[in-house]
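Omission of a single protein chain aside, the complex is shown with its protein chains in their original locations.
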Amino acid sequence: MTDLLWLVIALPLFGATINLLFGKRIGEPISGWLGLGFVGLAWAIAVPATLSLVSGSAHPETIYLFSWIPAVGADIAILWDPLAALMTMIVTGIGSLIHLYSIGYMRGDERYPRYFAFLNLFIASMMMLVLAANYAMMFIGWELVGLCSYLLISFWFTKPSAAAAGKKAFIVNRIGDWGFLVALMIVFASFGTFDFGAIFASGPTVITVGTATAITLLLFVGAVGKSAQIPLYIWLPDAMEGPTPVSALIHAATMVTAGVFMIARSAVLFEMAPVTGAVVAIVGTATALLAALIAIAQTDIKKVLAYSTISQLGYMVLGVGVGAYTAGVFHLTTHAFFKALLFLGAGSVIHAMADEQDMRNMGGLAKKMPITFITMGAAWLAISGMFPFSGFWSKDEILGATFARGGGFVVLWLIGLLVALLTAFYMTRLFVMTFMGKARWSEDVHPHESPASMTIPLVVLGFFTVSAGFVNTPVRLAFEHFLETSFEGVPHIEGLSFGLFSALAGVTLVVATAGIVWGWHKYSRAELPAEDGTFWQRSRAAFGVDDFYGRTIVAPGRKASEWAAETMDTKVLDGTAHGVGSGIRGLGDVLARFQTGQVRGYAGGVAVAGVVLIVVFLVVGGGI
Amino acid sequence: MAEAIVFIIFAAVALVGAVSMVSASNPVYSAMGLLTSMFAIAVLYVVLDAHFIAAVQVIIYAGAVMTLFLFVIMLIGVDKSDAYGTQVPLQRMMTAIVAVGLFGAIALAGRAAWITGSNAFGTPGLNGTAEAIADELFGTWMVVFLSTVMLLTIAAIGTIALAYFKGAPDAEVAE
Partner (left out) sequence: MTITITWFLLLAAALFSIGVAGVLIRRNALVMFMSIELMLNAVNLTFVAVSNELGLIEGQVAALFVMVVAAAEVTIGLAIIVAVFRTRSSANVDELAEMKG
């Protein structure tokens, strides 16, 4: 079974090529079904291999495909272990559902086949990242997903804001990638290879704590870019310019989780550097708090979801920062389900409301769109951390692990609790403003339920949103056992006693319920509350972070580039080129005076030269 | 002894002829001077046992080439006025220096460095007859000989082509 695993990368790649080359000829619905078929086939191929890992009948293995750069020991090889299998299932499974959804959502778009080609390419790149057996291959996948996110965010590139958003995403990602690349250099300098097996086996013996700290901090810089943490989160809200299924796939379920995945993969290295762990946890918590504060005042439904993604990513980063890798990955999994559901549901709402995205113009959609209403309701409860939905279990595991670390981490636990309150509050606000209350839309909008191709994925995701939590309850840590073999060599955090866990979970539950009640009470009145205070205005403007970057980083950069273009290029470089030309011409003018045209002059020159040469030969030859 | 006297006399004649060629203002006098020089050199060839070459010198050089020169001088006409042209000041002085320098250089090179040997005159065994030369010419140097045949043919053709050159291409220049 594992022999066929290379197809998981190759099939979507093939699908992308077909749609790129022949898309126009294949035409509208078929290119979409083709894209769905390739990804679905990849999922189907991965299922038996995953099941045999789950049942314990197979062991993790490395499947060698071919040699890429022998000099640095970088091969193209697949590391198939539980962590990779889990990510494969998430990416191909949710990816297939989103392909299905897109077939209906993107109907009528003039670059329909191109969209599916990019989507397939994204799945292929993400698979390469996830299945990589060495850092070099992971980096290829890392860069490719960045490229695909650029292509997909700026899919409607004729809109200037979309083109700018795509550029912003790519450039900010690149800043993170710089950190990743420097980390790779240090890894190679210390270990001489990129292979995961070799590095993790010899880690504690080969490098010092200082080197490990350097490597992990730089790897975290890469994760900060890709997983939208402070200070490189600014691309994610702008990325909402892309089509909503793209937001669901890339910015909720898969690509942004690549950073968390990479940290989990490098767990052995992170365990060697406690300083980095603390930094990671603090950055994650701060991001979660800041994003939650911004999400409160947003009026665009997709922007709320974007900031909520950043906030939940903060949770995941906090989880892996305190060493609870399985908890972080567990939240990654549950978040993939309910966030994708939220985005697809939002897409369904936007589609029904004829591309209206402002929540102040919605309301009362519950009766018009029942399936969307129910599934989004499930997701809302999950993200707010309600028992027994999946979000409850995963969020509490992270918070429990943070508390268990003790010391300064209790402060982080408190902030995490505050973020849970805020999350419940703003998600309730979103839900109530969209689905409950009085209808606030104008007469010419006719909301209706979306077609089956869009609602079926919603239902499937809804099912997982409700049930996915049960794989890792404290009484039955099946998920953690499943991932054990991926985290060999990582010290296991002392599990909380059942009593302590229940107590902490209870606290979280109370806080979340308080948030929901507060939100419901505030927003289900007849008139929407005016959100006008200073806090509301600052929050709506995302606390001016983008402007700050614009003033401090972008403006000097633009000045430097203008200087380079006008002064350097025009004056110095062009001047040099022209100067050389005119210099040579001047020299030519001087030399031209020797060409008198007088034959006798030339003859005289020959005669004189003859004499000189004879003398030279005599002297040199030793005749004289 | 006899050769020495012959040499001195005819060397003098050659030099006088050469100098007069360079310095005469009338081109016909120049041609006459050169002719004299060539005859003297022919005699010197005979002294050097190069009989065939001497004969060829008289027939070809003195007989054909100089005759051709005289024909052309007569055709073009003589212009006494611009005998010596000086553009650069001291041109004659500099020419004299160059000429003397060249002479000195060649003399030194010729005698001191490059041509070594017995320095004797009249080595026995040198046969300057037509027969000996023909043996060499049509034996070892056949290819070169045929090349010179081609060269002469081409020269003749070229001369005929030039003869048909009608005059200044005023039409093209006027454009």
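Which chain is which? They are A and B, in the order written, and residues in each are numbered from 1.
Everything that follows uses one rule, which is that a residue touches a chain if its C-beta (ideal position, glycine included) is under 8 Å from a C-beta of that chain, and two chains touch if they have at least 3 such contacts.
Source: prediction; values computed, not measured.
Q: For the full complex, can you list every visible chain touched by the one that's not shown?
A: A, B
Q: List every residue of chain B that touches the chain not included in the displayed model.
A: 1, 3-4, 7, 11, 14-15, 18-19, 21-22, 27, 30-31, 34, 37-38, 41, 44-45, 47-50, 52-53, 56-57, 60-61, 64-65, 68-69, 72-73, 75-76, 79, 82-85, 87, 91-92, 95-96, 98-100, 102-103, 106-107, 110-111, 115, 117-128, 132-133, 135-137, 141, 144, 148, 151-152, 154-156, 158-159, 162-163, 165, 167-168
Q: Could you pull out which residues of chain A are in touch with the chain that's been left out?
A: Looking at chain A, the ones touching the missing chain are residues 592, 594-600, 603-604, 607.
Keep this in mind: only the chains that are shown with their structure count from here on.
Q: How big is the gap, in whole Å, between where the Cα atoms of chain A centre and where those of chain B centre?
A: So the centroids are 93 Å from each other.
Q: Which residues of chain B touch chain A in their complex?
A: Within the complex, chain B touches chain A at residues 85, 87, 94-95, 98-99, 101-102, 105-106, 108-109, 112-114.
Q: For chain A, which residues count as touching chain B in their complex?
A: 598, 600, 604, 607-608, 610-611, 614-615, 617-618, 621, 623-624
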